[in-house]
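In this view, the complex is presented without one of its protein chains, the others remaining in place.
Moving on, here comes chain A:
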Amino acid sequence: MTLSDKVERGPLFFRDRDWHPAAYAPGYKTSMTRAPFRPLVSMGSTLSEETGPAFGHSMIGLLDNNLIMNFTGEPAIGERIIMHGRVLDEQGRGVPNVLVEIWQANAGGRYRHKKDSYAAPLDPNFGGCGRTISGPDGAYEFLTVRPGAYPWPNRVNDWRPMHIHISVFGSGFGQRLITQMYFEGDPLIARCPIVNTIGQDKAIQALVAPLDMNRAIPMDCLAYKFDIVLRGRRQSFFENRKEGL
């Protein structure tokens, strides 16, 4: 067994649930009837959480991470951006070969979904989804347009900040995570009840992607850098498995 094998298979770090958003967050009205009222049953991870599905690079199409071109082959309208970063674990190690999926509204804030009836029009050349597999060092990238802000039925005048939804897998099913990336400087971030389901400002800042001029392509597109951190894994050697159980 190599070191990396050992690391990949160990028990998961415990989740810091004070860092994550609370389930019951009255500012975000829908959470009020969708939050469990009874305490979660807590225990260490088992093989069911430490193992997880594997995805191959071969399942990814050439344009899957290019949202500007992947819908019709004609370019979508909007502010062209590269979204890139690394999938890391809590020990700062790159997590290779994991599936990263994103979805978003178009440049006007309209989603291609039957339930979205916002007045902004659909872009005939924008579908709104992309996916990729992280590289050997955990790196990933997408080419897309910056999504617009949009109103949503919560309080009378609530608007979501510009954001891209991100779904990511680790090597274990217990690392499964969905989150949202926000953009540096957006004044709607501080006003958003969904952002504010997160109680700690440092945690909110962890979801705000800075403008990355080093990765921008002159006369072509801007770039934002967004690292995604998954639960770490303990080493399984020398562990007294019976402790506390």
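Simple rule for what comes next: a residue touches a chain if its C-beta (ideal position, glycine included) is under 8 Å from a C-beta of that chain, and two chains touch if they have at least 3 such contacts; residues count from 1.
Here is the rule we use: contacts and distances are computed from a predicted model.
S.K.: Could you check which of "Na+/H+ antiporter subunit G", "2-(1,2-epoxy-1,2-dihydrophenyl)acetyl-CoA isomerase", "Protocatechuate 3,4-dioxygenase subunit alpha" or "FAD-binding FR-type domain-containing protein" matches the UniProt name for the chain that's left out?
M.R.: "Protocatechuate 3,4-dioxygenase subunit alpha"
S.K.: Using the touch definition up top, pick the residue from A:25, A:81 or A:145 that touches the left-out chain.
M.R.: Counting the whole complex, the residue in contact with the absent chain is A:25.
S.K.: Of the listed residues A:77, A:120, A:139 or A:229, which contacts the missing chain in the full complex?
M.R.: In the complete complex, the chain left out is touched by residue A:229.
S.K.: Against the chain that's been left off, what residues of chain A make contact? List them.
M.R.: 8-9, 11-17, 19-23, 25, 28, 30-38, 40-49, 51-55, 59, 61, 64, 70-72, 88-92, 99, 101-103, 111-116, 127-129, 131, 165, 167, 171-174, 176-180, 194-195, 197-198, 202-204, 206-207, 228-232, 241-242, 245
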